[in-house]
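Complex shown without one protein chain; remaining protein chains in place.
Take a look at subunit A:
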Amino acid sequence: MSDYNFAYLDEQTKRMIRRALLKALAIPGYQVPFASREMPMPYGWGTGGVQVSAATLTPEDTFKVIDQGADDTTNAISIRKFFEKTANVGTSEKTEEATIIQTRHRIPETELQEGQILVYQVPIPEPLRFLEPRETETRRMHALEDYGLMHVKLYEDIARHGAIATAYAYPVMVQDRYVMDPSPIPKFDNPKMEMAAIQLFGAGREQRIYALPPYTKVVSLDFEDHPFDPSKAEHPCALCGAEDSYLDEVITDDQGTRMYVCSDTDYCESRRATGHIGTEGTQPEEVFA
C-alpha cells in the first residue's frame, strides 16, 4: 500500500480544483482560474490534466491515458503508473472500458458514452493569446464577446494561403458564447467534441480549468464561403486499413518512404483483432504468438 493520500493531492487542493470544475461546467467554455500545484513532473508533461484527473478519480474508476492517441508512449505510461500507485485504480487501454481518459492532443476514435470523462492536457488555454499577449485584454475580450480579432486571423490565413491554415488547436465557439481553445487536437477531432461524455480541460502552468458538459454546442469557427474542413491524410491506415481514423505519417527509411498508421493505437489494434488488415498489417495475435 502506498503512503500517498488517495490520488496524490491533498484534500484541500482537490476541493479547490473541484470547485473550479463545477464552475467550468456551469459556464461552458469559460476559463476558470485555479491555484495550480507543483506536480512531480515538469510543466508541459500534463500537470493540468493530472490535477484534474486526481480531483476527479474515484476508487471505482478505470483509468486510461493516451498521448497523441497512443497508450504506449512514455508520457502516457508514466501518468498511468502514477495513478496506479497513488490511487490504486484499475487501468485499461480499451477506450470503451475506461471511465476516465486523460488525453494529450487527441480524442479517441471510438465514440465516447455517457458516464465517461475525457480529461485534456492543455498547454495554452487562451485561444486569443497569440493575437493579444495581455491577460487583462483577453479577459475583457471574452467579457465583451469581442472575437473580431480571431476572425481577422482566420481571414488572413485565407488571404495568404487560400485556405484556413490552422490544422490543430482550431478555435471553437461554445454554446454561442465563448471562443475556446480545444487544446492542440487535430482539427479532424473538432466535430467529435459534441459528445455524450463530460470533457474537462486542465492547464497546469497557465492555471486554468475549463469544461464542456455532454451535448454542448461546439462549432468550429469558419466563414460561409470557406466552411470548416476536418481534413486528414488521404490514405487508409497501413496496418488496419481504416479510412475513417486520424493518421500519423511515419518515415520508414532514408529514401523518403513513408507509411500512414492510425494515431489511436487502441482503435487500430481492435480493428486488426477483428480481421481488418491493411497493406502492411498483421493480426495482433500473430505478432505475439
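Quick notes on this structure:
Just so we're on the same page, a contact is a pair of C-beta atoms (placed from the backbone, for glycine too) under 8 Å apart; a residue touches a chain by one contact, two chains touch by 3 or more; residues count from 1.
Methods note: contacts and distances are computed from a predicted model.
Taking the options "Fe-S oxidoreductase", "DNA-binding PadR family transcriptional regulator", "Phosphonate C-P lyase system protein PhnH" or "Monosaccharide ABC transporter membrane protein, CUT2 family" in turn, only "Phosphonate C-P lyase system protein PhnH" matches the UniProt protein name of the chain that is not displayed. The missing chain, though absent from the display, is touched by one residue of A:I27, A:I77, A:I124 or A:L149; that residue is A:I27. Taking the complete complex into account, A:R177 is the one of A:R129, A:K153, A:R177 or A:K232 that touches the chain left out. The chain that is not drawn here is touched, among residues A:S36, A:T56, A:S183 or A:S245, by A:T56.
When the whole complex is considered, the residue among A:N5, A:S78 or A:S92 that touches the unshown chain is A:N5. Within the entire complex, the positions of subunit A that touch the omitted partner chain are 5-7, 11-12, 14-16, 18-28, 30, 32-33, 55-60, 139-140, 142-144, 175, 177-178, 196, 198, 212-217.
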